[in-house]
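The other protein chains are all here in position, but one chain of the complex has been omitted.
Naming follows writing order (A, B and C), and every chain is counted from residue 1.
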Amino acid sequence: MANSESGQPLAVAPQAYGALWRGLLRPLRTVAQPAAAVALALACGAALLAFNGYDARAVIDVMVLGVFQDTRSIAEILLKATPLILIGVGLCVAFRCSIWNIGAEGQFYAGAAAATAIGVSFNGLGAWLYVPLVMLAGALAGAAWAAIAGLLKIYFRASEIVTTIMLNYIALIMTSYLVTGPLRDAAAAYPQSARLVQEAWMPRILPPTRLHIGILVALVLAVVMYVFLFRSARGYALRVVGISPDAARYAGISVPRNIMISICLSGSMAGLAGAFEIAGVTRRLFQSISPGYGFEGIAVALLANNNPIGAIFSGLLFAVLRSGSELMQITAQIPQVLVLVIQGIVILSVVGFAVLRIPSLRPSE
Amino acid sequence: MSGRQLLLMDGIHKRFGPLIVSAGVTLDIEENEIHALLGENGAGKTVLMSILCGVLSPDEGQIIFKGQALKPGSPRQAIKHRIGMVHQHFMLVPNLTVAENYVLGQGSPFSVIRDMKTVHARIVELSDRYGLGVKPDALISDLSVGEQQRVEILKVLYHGVELLILDEPTAVLTPQETDRLLHLLRRLVEDGKTVIFISHKLDEVIRVSDRVSVMRDAKVVRTVKTSETNARELARMMVGRDVLMDLPRAPIEPGRVVLSVEHLNCDGESGLPALHGVSFQVRANEIVGIAGVSGNGQSELALALTGLLPIASGSVTLEGAELVGRSSHDINQMPIAHIPEDRHRMGIVLPLPLTENVILQRFDKPPFSSRGMLDMSEITRQTRDLMRRFQVKASGPGDRIQNLSGGNQQKLVVGRELDRRFDFLLINQLTRGIDIGATELVMHKILEQRSAGKAILLISTELEELFTLCDRILVMYEGRLVGEMPPDRGRLEEIGLLMAGKSPMSAA
Amino acid sequence: MEDLASLSFLAATIAASWRLAAPLIFASIGEVFSERAGVLNIGLEGTMLAGAFAGFAAAFTSGSILFGVAAAIAAGVLVGLLFAFFTITIKADQIVVGAAINLLGLGLTAFLFRSYFPSAGKGIDIAKPVHLPWLSDLPFFGEALFRQNAFVYSTLPVAALAVFVLYRTSFGLTLRAVGEHPKAVDVAGRSVALYRYGAVLICSALAALGGAFLTLAHSNQFVEGISSGRGFIALAVVVFARWSPIGAFVVSLLFGVFYALQLQLQAQPVHFLPYQLFQALPYLMTIAALIFVRNRVGTPSMLGVAYKKS
Partner (left out) sequence: EGAPFKMGLLVPGSVSEEGWNRIGFNALKGVEAELGAEVSYVELQQNPASFEKAFHDFASQGYNVILGHGFEFQDAALAVAPEYPDTVFLISSSYISEGNVIGLNTDTSQPFYLMGVIAAKTGKKAGLVGGMEIPPIKEAFEGFTNGVRSVAPDFPISEVYIGNFTDATATKEASLSLISQGADFVLPNASGATVGGFQAAAESGENVKTFSIFSDFTSVAPKNILGLYIADYARGVIRIVGDIKNGKKPTTNVEFGLKDADVMQFTYNDQAANPVTENVRKYVDEVKAKIAAGEIKTRQK
């Protein structure tokens, strides 16, 4: 997953044995490294538990056996992974263009709010039309919310790091306004929107679990974004802008245009994730619809070395950790916050291992 | 030259991954000499000098300075022994003043900076003594390249050196500046110092040095007394074959007007006016040179012609089509090619492989891409081909371009640009930093383009290059064209005066 | 709405602004050091939490605020060492490691808080307002400026010291050079890595102090996630302040003003606007301010880039 070479299509002519060797070794390495990193992180987590008087074996029990115990558990992991993968993949695109979009959380909220607004508004539309419409609404709203930061950067040179952080807060506050105001379900005591019209619900793909088509869309988009970034002309232009805006200008590649493309793409993915969360899982908008998916998505992308295919795996990994932590709390009363610690250690050990083993991963000057 | 040994670098080995850049180099330097170091691009000169001043540590070998072994890989140690280096890429911090750059790394890290007055005074004194004209409170980022060069040299003097290393110090200087520098070096030797001088310009080497060491393939192949050799022989030692020092330029009558520039005015990146009413034409089958000290508007001219700098007024037509008002994207679609001045900033994308640098402007056009997708095997094939034709030394088309020596990077850029479809070729510094073998190659390629009917504008600070290639030379000073000359070496003096802003008439 | 214009309203707002700004001032001045040396430390949030928790835990068990401050600084230094080891020694991506630090900070403090302070209902005695003779009794300024606790006052000397260190010492000069042209520093015989370690440790220690302010000098308890995004705001402050310590002080204050103002405005008895509008005010104002001060310069050019010696 953390393999920079896959990020750069080096079509070196195949020397038969070398290629074969690489073909075998590289996947092995890409799997072995994160696996070792995760094992190390879990061991650290277990040590932390043991040191503080908890039953450390629970970590192993839950993480290794518990989370995959039945179809439902697996479906729930995929369900959790959906927003993480979508946001992570989108952020890969932004980060490759050196756009430090910290605002996926806000874009997720924007997408969720728009999907809700559309999803409660029509009747008798038919799922075949309504479902894509809701997805589109989420993606567009996410892109639009991100575009604000893009435009501020282009026209006022305002750092997107700052503006996206601010826009996160504003999106959260706006959602709070929407569910206590315009979108509020009058019948409910809780500040929440009305339930989405049933035709707008994301079709489930593994009944009776809640798993819906979102995961498939996320996987497809990850592949599409990989091809876009590393195999398409436009993706190449975007990466050049990310590495050297001066060289881009020299080559006639429009820097503002690519800034907008990358930030809007990442925003639309986060917005889409928000739409899926609403139309696929909660069916309503709440004030706190995201438990920090947008921030976790940053880690997902970075852990994947900004490679969309890698983001699939890091997204899944984070989902497993989250699921496991809930289960750990239920079965062994281990504070769920431990998952954050484990996630942190996973990231550190992944970058640690990566730097130890692949010299080319070392950031260059 | 005293004949006593000052420095011995013995059996230095250094490799970067699989690449051997020093293969048991032995170099001995005598006290009080100017020792020139010659070699092709990538021969390992800079690496060797970096090892000497502790910036890189060798894998093997030892450095003996005044009979004492130096601890390898320690810049402090080198500084303590008064070994100072003026690097090919300047080691000046742009957001600090000259004086602040000089005190950088001096004294205890926890000391309070008090005595800036004394520092200023010493800088002024030294600057006056060697006639360098360095102002202590100037911000580095406000200085021209030539000025920065002098600031660098003075920095080393300020710190007090016994052994001064200069890595291609003349690459960006005017003839007058170069003369001054060479004089300065002689004065330093008279003052008891020793100099190692790296250059690709054989005439300078012949003029100033006492001895010459030639590097080839990561080794010092020979050391000779300068008085016992000549340029032709040195070139042969470097390249391993005879080098044509003077390229034959077929007499061709210039054809139609390809590029026409009229009353061009534009502002520089700082917002101050940089070009004032510049007018000239370039015809087919013609190479027009623009001479001038760097910082007199040449960079702005090149950027303006390619749409990278907004034009305030005036007109630029290419084959009759107006360029003013078009974006750089549009201008890229026109029959124009551009070899930029600062390849690290513009010409190449350092972390990307050669393949992805070759397609920089044409990535979205056939044969590099079809229906929006890059054709990687075609790109690789073309890159290999280009590497072969322009003798680019790299481990393969997938090598990151940052791993190439400057000369090889330049050859790739030249090759890439010449492969584009163009009628007008804009060159800003063709041979900066490239060795004589490569210089011969690229000059040859440029002359081929001239014969093929292309119109070429060559901006250069290198008069030798202009004399060799151009049909006529325009001189630029403070954003104006101040004169036109035929490429006649006999009128070097005149051109030099024009470049310095003096009218040859009044000077005469 | 007449009391909006009254002097006591103004005085209270100024006093609140300074208090609200204090944690931001510590953290953002710390970040100025780190970023000036070319290290982008987005782990401020996690570091602040570490400081908030360590300060609370130490003060709770020892009963001494000074001990709490020392513990917070120690925690900050530890977090800083971790961050520095990964970003400077191992040369891992700074943003990745910063993200990990944030996760670790939030997770570890919450985990330890639960494990060892299951019901800390009591809390600690926080730093008391310092009564300055004469000054505190001034009619308007007394209330606005001079009835703060030592933590709040200390933001002034901290900012002054930061300016002094950064612009008047050899250390500061080298630090600024490290963020612009590390190789030049290397060639000058100074260790780039060492200076970056120094900068990161200063950054983390100050951020931890900012966090400790929350538990030791403002509310008397640790609450999970008590920094509530202040670490991210501090990052924004640094950019807005153009990497200057004085700027960081002023911009933090500005942010404090916006925040204090929104609380005051919300509390006005007659308004027909949704309260969320007031909550959004600080963030909207920050964006507006960015638009007005367009065309910024001063980003350390090697920000976020690891330095490789060879």
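The rule is simple: contacts are C-beta pairs under 8 Å (C-beta built on N, C-alpha and C of every residue); 3 or more make two chains touch, one makes a residue touch a chain.
Keep in mind that this is a model prediction, so the values were computed, not measured.
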item	value
Touching partners, among the displayed chains, of the absent chain	A, C
Given C:126, C:248 or C:306, the one touching the chain that is not displayed	C:126
Sole contact to the chain not displayed, among A:68, A:122, A:156 or A:286	A:286
Residue in contact with the excluded chain [from C:136, C:191 or C:264]	C:264
Residue, one of C:26, C:60, C:86 or C:113, that touches the chain absent here	C:113
Chain not shown, touching residues in chain C	3, 8-9, 12-13, 16, 19-20, 23, 110, 113-114, 117-119, 121-123, 126, 129, 214, 218-221, 223-226, 228, 259-260, 263-264, 266-269, 275-276, 279
Contact footprint on chain A, counting only the chain that is left out	72, 76, 79-80, 172-173, 176, 180, 189-192, 208, 210, 277, 281-284, 286-291, 323, 326-327, 329-331, 333, 335-337
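Basically, only the chains that are shown with their structure count from here on.
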item	value
Distance from the mean Cα position of chain C to that of chain A, given in whole angstrom	29
Whole-Å gap separating chain B and chain C, where each centre is the average of the chain's CA atoms	46
Shared interface positions of chain A, touching two or more other chains	364
Multi-partner residues of chain C (at least 2 other chains)	none
Residues on chain B engaged by chain C in the complex (per definition of touch)	16, 53-57, 74-76, 78-79, 85, 87, 91-96, 100-101, 103-113
Chain A residues within the chain C interface of the complex	48, 52-54, 100, 102, 152, 156-159, 161-163, 165-167, 169-170, 173-174, 176-177, 180-181, 295, 298-299, 302-303, 335, 337-345, 347-348, 351-352, 354-355, 362-365
Sites on chain B touched by chain A in the complex	17, 306, 308, 327-333, 338, 340, 345-353, 355-356, 359-361, 363-364, 368-369, 372-374, 376-377, 379-380, 396-398, 400, 402
